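One protein chain omitted, others in place.
First chain written, first letter: the chains are A, B and C, and each begins at residue 1.
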Amino acid sequence: MSKKIRVGAIGCGYWGPNLIRNFIEIPNSELVGVADLDQKLLARMEDRFPQIQNTTTNYRDLFEMDLDAVIIATPPQTHYTIAKDCMEHGLHVLVEKPLTLNSDEASKLVKIAEEHKRVLMVGHVFEYNTAVLELKQLIDSGELGDIYYIDFIRASLGLFQTKANVLWDLAPHDISILRFLLGEDPLTISSTGMSCINNGIEDVAYTTFTFPNRILAHIRSSWLDPNKNRSVTIVGSKKMVVYDDLEPLEKIKIYDKGVEVIRRTDTYGDFSFSYHYGDMTAPYYRFEEPLREECKHFLDCIENGKQPRSDGKNGLRVVQILEAADYSLKNKGIAVSMNFETNEITSAF
Amino acid sequence: MSKKIRVGAIGCGYWGPNLIRNFIEIPNSELVGVADLDQKLLARMEDRFPQIQNTTTNYRDLFEMDLDAVIIATPPQTHYTIAKDCMEHGLHVLVEKPLTLNSDEASKLVKIAEEHKRVLMVGHVFEYNTAVLELKQLIDSGELGDIYYIDFIRASLGLFQTKANVLWDLAPHDISILRFLLGEDPLTISSTGMSCINNGIEDVAYTTFTFPNRILAHIRSSWLDPNKNRSVTIVGSKKMVVYDDLEPLEKIKIYDKGVEVIRRTDTYGDFSFSYHYGDMTAPYYRFEEPLREECKHFLDCIENGKQPRSDGKNGLRVVQILEAADYSLKNKGIAVSMNFETNEITSAF
Amino acid sequence: MSKKIRVGAIGCGYWGPNLIRNFIEIPNSELVGVADLDQKLLARMEDRFPQIQNTTTNYRDLFEMDLDAVIIATPPQTHYTIAKDCMEHGLHVLVEKPLTLNSDEASKLVKIAEEHKRVLMVGHVFEYNTAVLELKQLIDSGELGDIYYIDFIRASLGLFQTKANVLWDLAPHDISILRFLLGEDPLTISSTGMSCINNGIEDVAYTTFTFPNRILAHIRSSWLDPNKNRSVTIVGSKKMVVYDDLEPLEKIKIYDKGVEVIRRTDTYGDFSFSYHYGDMTAPYYRFEEPLREECKHFLDCIENGKQPRSDGKNGLRVVQILEAADYSLKNKGIAVSMNFETNEITSAF
Partner (left out) sequence: MSKKIRVGAIGCGYWGPNLIRNFIEIPNSELVGVADLDQKLLARMEDRFPQIQNTTTNYRDLFEMDLDAVIIATPPQTHYTIAKDCMEHGLHVLVEKPLTLNSDEASKLVKIAEEHKRVLMVGHVFEYNTAVLELKQLIDSGELGDIYYIDFIRASLGLFQTKANVLWDLAPHDISILRFLLGEDPLTISSTGMSCINNGIEDVAYTTFTFPNRILAHIRSSWLDPNKNRSVTIVGSKKMVVYDDLEPLEKIKIYDKGVEVIRRTDTYGDFSFSYHYGDMTAPYYRFEEPLREECKHFLDCIENGKQPRSDGKNGLRVVQILEAADYSLKNKGIAVSMNFETNEITSAF
């Protein structure tokens, strides 16, 4: 590593400071400038991170700082304009999830990245999480057998947004995990929910997906739950796995429980016990901070011309799926399909 | 109490023995006869409960035993025929949930009960559970504020049935709780799921309901989950409640957490923290066995000519809702409405 | 098995009914008679178990019932007199723990059993518990490595006794498990505690044991704890195990964590991280009711002339250890040794 990659940050509200801290701490990058509309936030950043060289309330000032890349952690409705502007000024871009709030803008960003040969990466941080990598390994190795269904819960008494609903806020994580685990896009999507607090902004949503090979997936998303809950349950024909992100040590538990189809006896007392229990194992994994892995991957892609795992196209797919889910949510949960080439949503009937 | 109520039991497979034990232990009833197709089960019952006076493999033999009432714990597809037969022979009937496997049969049973002036009660045992009564009290007293949504989970590595899917097996409990808590029938119902093990018999289902006053409800039903889970979460505008049936002591936890709508600040860093935390309380309740309460209620209705809390009409409503949910499940989760007078299901669009 | 073993029960207050139920349900025994001073308890037993043939308020009436054996579940201060009387009348005896409330009486019972060639067995039910058998297997197989220490907690908001303190009530279980696991008697014993509620009857006690091979053990016993807790932690040089009796399924968790002695670095920042983490496994065991296993073992010993696992001598040892612990408890926790031949307690200094 000869020269440090010069990084600028746009947005330092909720998530931006975590990105800033990482690019300061990683040896082969330096955090050159930070932009935010709010002077107070900028002052707080300067105070906390003396390594920051410049701050500005106009992100376009960053274009004068001889940067290689920017990280964008602004509200999602601004992602398209800022990311486009940055790529057109020759910068590689790491943008927070969701990539945009609609598929057309996401498609355009993918095209712009290609035209300008810039790295466009989306902050789907769970694709860099050791636990998720282990889940994928459990699926791909066949250890779980055929996958029957995957159940996600992401709920807490949460941060509310006023421009995007709970799907756009929380489900990008689960959808990116789901696509990463299965390596497929969903055939159909349906979503039901309710806007309890803010009229028109759903804060609770239940979304169902069907995938090829008769795999079912379901995501429960809620900003309105008394208990924090971040879990993924994968049920396979051989084993079952629960990933609980809130467990301090034993995040992944593998259940050697199977189900056997047995004949029922023909009595009034009619139940057929047709499962078997087995051991539970919680393997030990050494965890790195997932965000650190994500940031290092971004730098690696810039230095070595690699395509990011969570590249623009990946980000586009997640946005397309969100758009379809949101359409279903607004239409009484009707099952829809997304044409991933044309961004068209059609009823799945 | 002068004379003991003479009770017969039909079906002593999985659940029947619990009913039998209760009617033996309750002072003002006696368990006169037990019928089951399986001789071995009958022998086991005689061995375990010497108080049983007669056993038979033909339930119609019970009609010769001068009974007042029967309890029916046979497979659901047989409920209609047996319950009808018993009422027509002048017996009061307590039948296990679900009342029947279709609305037409359930409607007929309700009519037969009226015509013969017999008590027809369905074993919706959770309506006799102290915890559920307390939840209703919390809602009705206004302590929770406006109800936003109710989330049910009923999952385990479970008992499989081969004639009825997971909805018909597990969801009757949740639907009866839901109707009991809200005192309303749902406006729309949609359900998605998958048959993983038995082709055609869904073992996993996700069902959404809308109720009057913009209340949302969701039931997750699964026979295929590594962990047993029986919980109800009620989110209100003032407080939130979680009822976890598997907790040995602190089954109900009340969270004094609310959400306040606050103005967002207009920066790149865009989240509005708009909730407040508060105390959590787990009130102490003295629990009676819910099934004991249910059985005592049945006897009370017989003795004093009362209408059961979970009467035939209640059981019919649950069957109607299940039928609508099942229809949606078979039709890609389309939102449907049930006409509770005519048993007609219509698309909710 | 030709003839059923004829069993009588003395005492049907708290624990007696569980024994009665088991001897009724096990095919090769019959429950002939029940004695208790309290008529009401006897009536309740007759009501619940019609299989009981006789009841009496005078336990000596049982001697006229042609019994083979008795089970004694009376208050511990009465064990000696009743057990002696029964053995002298030719009956085999299963007596609840603790065998007696002092070593001299326990020694005499052992001698009487030998003289009359009767089975004398103590209800150390945990020695018949699948989980404890698995713990022993883990130790004996060497899987845990050298045993460093064993920590017991047995606490709850409990049943209080007025003749015996918490040591005599709760610790017999832990001491019998400890002796069973290690196959050794303790070298020294010390115990500290307090009588919070009843003057003179300790309701909280902390007891430490040293065993050969520098193994430490500690038992926390409490009738006064807001949470129920029943756990055993075994720390070995290779692995660690936690047995939590209150877990419904995963009662035993094996931690593949070890400790390596490493050299410390010599800086102001002085800590040496010298452990390694590893997988956790919760093996699946099929559990039988431990009390059922205990009762079957008692019958097996009678039929086949076997020595019980928890025989009189075993019960004597537990009483001797309790006596020593109680002496320490009354003497500011001084470490003492018990001479198991002479019942003499000496200071361990």
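Things worth noting here:
Quick note on the criterion: a contact is a pair of C-beta atoms (placed from the backbone, for glycine too) under 8 Å apart; a residue touches a chain by one contact, two chains touch by 3 or more.
What you see is a predicted model; the values in this text were computed from it and never measured.
Here one chain is not drawn; of C:S29, C:T74, C:S103 or C:N129, the residue touching it is C:T74.
When the omitted chain is restored, the residue from C:V7, C:L120, C:L181 or C:I334 that touches it is C:I334.
Residues of chain A that touch the chain left out of view are 25, 48, 50-51, 228, 246, 248. Contact residues of chain B toward the unshown chain are 249-250, 256, 277-284. For chain C, the residues touching the absent chain in the complete assembly are 10-14, 16, 36-38, 41, 73-75, 78, 148-149, 151, 157-163, 188, 190, 192-194, 196-198, 204, 206, 208, 210, 214, 216, 218, 220, 222, 224-227, 233, 235, 240-242, 253, 255, 257, 259, 261, 264-275, 277, 280, 332-335, 348-349.
One rule holds in what follows: only the chains that are shown with their structure count from here on.
Using the average of C-alpha coordinates as each chain's centre, A ends up farthest from chain C. The central chain of the assembly on a C-alpha centroid basis is B. Between the CA-based centres of chain B and chain C the separation comes to 42 Å, rounded to the whole angstrom.
Between chain A and chain B, the centres computed from C-alpha atoms are 38 Å apart. Among all residues of chain C, none touch two or more other chains.
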